[in-house]
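To start, the structure under review is shown below, and the notes come after it.
The other protein chains are all here in position, but one chain of the complex has been omitted.
What follows is subunit A.
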Amino acid sequence: MAASLVRFVRSGFGRSLNVARQSAAIVQTRTTTTETRPTVRPKDPVTHTQLSEFGEYIAEILPKYVQQVQVTCFNELEVMIHPEGIIPVLTFLKDHTNSQFNNMIDLTAVDVPTRQYRFEIVYNLLSLRYNSRIRVKTYTDELTPLDSSVPVHQAADWYERESNCSFVFYFIFFIKCETLLGVLILLRQVRYDDEVKRVVAEPVELAQEFRKFDLNSPWEAFPAYREPKDAPKLESGDKPAK
């Protein structure tokens, strides 16, 4: 009985000792690795230079419309154009033998209310021949209509209507003027009117006022891009206040 107890205790000890030895071994192997930040994507300078050369090529061929070209840190090529150049640039990228971006993946918008032209329209294109992607960006404000890219890419049809409804800016449709909410327009837009003290039905109008923003967040969004606060500048002849 006593012997079995002792044996049990010794085996227990042995197990814990083994565990300790194992964890010590693990700790040792961890400290010998040289990797310091394994979760960061490795930079690919070759692709970066290829993309930036192609971006320069496009900017050289289309200087009338291309305002800026950049390659993001994720190796994505972006071409910023003037809104007049939507159809020329998209047709060029689709038809030219060196580009052949005949697949439109996405058409969206980005709303930055503080800018003069608040909406930034983004076209994402894919080239099946060369297996590469490109992003084309334009801008507009609430009231200026843009050319529709449907004659170039059929896929743009749905996305244009969707961005029209979400962001309330306008595309000139070549074929017909319909919105995604065509059904909703048949229903009634109602609101409670305090003056007449009942619910009132008025013609449907979608306006910017329906979009509500709450952009103030207590957290700083981009600490790496903090801008230095402007120090008060002195005109020549002024004396600094004591």
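Quick note on the criterion: a residue touches a chain if its C-beta (ideal position, glycine included) is under 8 Å from a C-beta of that chain, and two chains touch if they have at least 3 such contacts; residues count from 1.
Everything that follows uses one rule, which is that contacts and distances are computed from a predicted model.
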item	value
Chain left out of the displayed complex - its UniProt protein name, from "BRCA1-associated ATM activator 1", "Nuclear pore complex protein Nup85", "60S ribosomal protein L27" or "NADH dehydrogenase [ubiquinone] 1 alpha subcomplex subunit 5"	"NADH dehydrogenase [ubiquinone] 1 alpha subcomplex subunit 5"
Residues in subunit A touching the chain absent from view	57, 60-68, 80, 82, 84-85, 88, 91-92, 94-98, 100, 112, 114-117, 129, 137, 139, 221-222, 225
